[in-house]
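Every protein chain except one is present and positioned as in the full complex.
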Amino acid sequence: MSVLFSHYNYWVVIVLMMIGFYIVIAQGNLVKKLIGLNIFQTSVFILYISAGKVSGGTAPILADGITLYSNPLPHVLILTAIVVGIATTALGLSLIIRIRDTYGSVEEQDVRAAEGNRKQESC
Amino acid sequence: MSPLEIISAVLLAIGSFLVLSGAIGLLRFPDVYSRMHAAGITDTLGAVAILLGLMFLAGWTLVLAKLIMILLFLLLTGPTASHTLGKAAWKSGLQPLTDGREPAGDSGKGAE
């Protein structure tokens, strides 16, 4: 029981990570894959932030009369990672738009089929 | 408990009840419009009661000013969001569930 209470959020992180992983490998729509990657990414954020929490601590902003603070380092790493994450997501989305322009579809299967046709024609 | 704390506790309890009833309504009501009615209570009256309760706890501090600004922001955005949602639902052709009688006004249009 004590293991449950001391580790439950790491397990939730893994469940979320696996849901994101499942979406990426099992679903063919490229936009959906990107949403799955975002879920995966957020689960890593939760892992870092959970590791920085100190029981009974407060937010790492200096104030009178407070001695115990949570760890500020993971907060810094994740804060910048979130903004970099949205920038790379935007890059992924614009790649998807270009794929749609080229192949007329954003489904992995259609793109593969079109690519196969193209190879046969060139042979 | 000081009188201020009692007032605040009552307001917080009212707010929590309204939010809970809104959530139940969102799950139980039959069509989009009545569900929106339930959700609307949550983000106007429920949130207002909770924020007022917090204001009584905050006293004359900077926190009070921030809570007032949050309140104003919520009162502007919440009803606007409900209005836009209702309009979108009506435009996409969703008819409100009625008991079959023809209402007095000129409704019945809008559905394709």
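Brief remarks follow.
Order of writing sets the labels: A and B. Residues in every chain begin at 1.
Convention: contacts are C-beta pairs under 8 Å (C-beta built on N, C-alpha and C of every residue); 3 or more make two chains touch, one makes a residue touch a chain.
Here, contacts and distances are computed from a predicted model.
For the chain that does not appear here, its UniProt entry gives the protein name "Na(+)/H(+) antiporter subunit B", which is one of "TusA-related sulfurtransferase", "Branched-chain amino acid ABC transporter permease", "Na(+)/H(+) antiporter subunit B" or "NADH dehydrogenase".
Along subunit B, the points of touch with the absent chain fall at residues 73, 76-77, 80, 83-84, 87. Panel shows subunit A; residues 3, 5-12, 14-23, 25-29, 31-32, 34-36, 38-39, 42, 45-46, 49-55, 57-63, 68-76, 78-91, 93-98, 100, 105-110 of it touch the chain omitted from the view.
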